[in-house]
Structure formats: C-alpha cells, structure tokens
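As you look at this complex, bear in mind that one protein chain is not there, while each of the others sits in place.
After this line comes subunit A, so read on.
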Amino acid sequence: MKENREAIIQLINATIGYGDLTVVNHVDMVVYQGETKVILGPSGVGKSTILKAILGLIKPTTGEIRIHRENIVPYQERELVRIRSQMAMVFQHGALFDSMTVGENVSYRLRELEMTTPDKIDQRVDEVLNFVGLRGARKLKPAQLSGGMRKRVAIARGLAPDPEVFLFDEPTVGLDPINHFNIEQLMLKLKKTQRATMLIVTHDVESALRLADSIVILHEGQFIFDGTPTALKENQDMRVKAFLDPEKFATARE
C-alpha cells in the first residue's frame, strides 16, 4: 500500500554530523505523503540533526536527502530556499524572533517571500492564531508568552504559509501535562484537518504511539526499527524493548 503513495522525504544511505563528529551513520528513511512519521530515540542521539539536514541547514557527509525526488545535498542556499518553502519547522523551544510581535512572527514568511497581499496576510495571521487558540496574542512579544504558548505560536508560524510538510523537533518537551495535551491535540487536529505530512522527533514514547502512522527508532546513529506503532509494541529486539520500557527491562536483567 505504501509504495502507491509519493515519497516526500527520503534519506538514502545518509551520514550526518558536525565536523569530525558523525551523529547518524548510513541511514535510510522514507516519509510518504500525508503520513505522520515519528523518529524516536533518547536525547542526544541526533534526532534533531536529521531534521536540520532535511531542511538543508546542515549537509550530510555521504548519501542523499531527497525532497519530492530532488536530491537537495548539492543545492546552494538559493535553491534550498525554494525547497524550504514547502516545509515548516517547529523548533524545540519555538525559536520565535524575540524582536518581533507574535503577529510579525506568524506572518514572517508570507511577508518575506511576498507570498500574498498585506490584507490577506492579516487575515491569514488571524486564521492561524485562531487555529492554535491564541486569538488575542497577536500584539504580544515572545518574552510575554509561556512555554506552551510559544510552541503554539511556532506551530502557527509554520502553518501560515500552508506548507506541505511539517517538521516538529521535540514538540512537547518541557511542557506541563495540560500544555503537553494541548500541543498533542493541536498536532492531531493538524493531521486530520490539514492532511499534512509530518515528521516528528521526540523521546516521548506515549506521545509517539498516539500520533504516529509509522515510527523509526534511532539508536547509536542507526535506525533499529522502522514500522507501525502496533509492530513496535510487538518487536522483540532487546534494544527496542529497553527504550520502550527501561524499568521493566532493567528488572528483567536483574
């Protein structure tokens, strides 16, 4: 069934790192159109690095990264801007521009790339702020927002230009249970109403199982699992089991 869908993001034998440090070693991954894929793994294994490579912010040392079958690895910044315009990235801590208001943050790409008229930009900002439940926050500065609100503004910023692909970097990390629930609901709403292709990086297993159509697990620079949430629960690989239920695994070893 999967083969009939278009592959939006492909990692082919990709090795990614920073300088001499290799973080992800010869990995392959496919994200299909309309799919919600989750990259699971403990903190610091290089999950966010994969997202940055997909956006073209860092280049892999070997292999290919394809967006809509185009290998973006040799692309210069100008060509990457075109590729990035199809994607929205929600950074771990929002990465909102401190010097701008919420409204300016949300409308940033629309204004910068002159995607539509000022009137329509205003209308779109209201629409997406309404979607994320922050109708009255337009004139606030990022410093005046809570962690959960910052994440929601970041989602609104991503949503404003109506991108095809959403990349989420640890969307629920550091949030209280209520904000955690709200952000997760927002992502489910995004999945259902926008039919967006989503690639989510997280270490939150429960959240991943609720959101994902398919899951990959990153362990020591390699994907050790790639399949559906159901297949993940039934997987017998000790490394996968250790990640999913570390307490039970530790008890079993004793």
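What to note about this one:
Here is the rule we go by: a residue touches a chain if its C-beta (ideal position, glycine included) is under 8 Å from a C-beta of that chain, and two chains touch if they have at least 3 such contacts; residues count from 1.
To be clear about the criterion, contacts and distances are computed from a predicted model.
Protein name for the hidden chain, per its UniProt entry and selected from "ABC transporter permease", "Cytochrome c oxidase subunit 3", "DNA modification/repair radical SAM protein" or "PaaI family thioesterase": "ABC transporter permease".
Considering the whole complex, the residue from A:Arg5, A:His26, A:Arg109 or A:Lys141 that touches the absent chain is A:Arg109. Set against the missing chain, the residues A:Met89, A:Leu159, A:Ala196 or A:Val240 yield one that touches it, A:Met89. Set against the missing chain, the residues A:Ile16, A:Val38, A:Leu55 or A:Ile72 yield one that touches it, A:Leu55.
Residues of subunit A that touch the chain left out of the display are 20, 52, 55, 57, 77, 81, 84-85, 87-89, 91-93, 95-98, 108-109, 112-113, 157.
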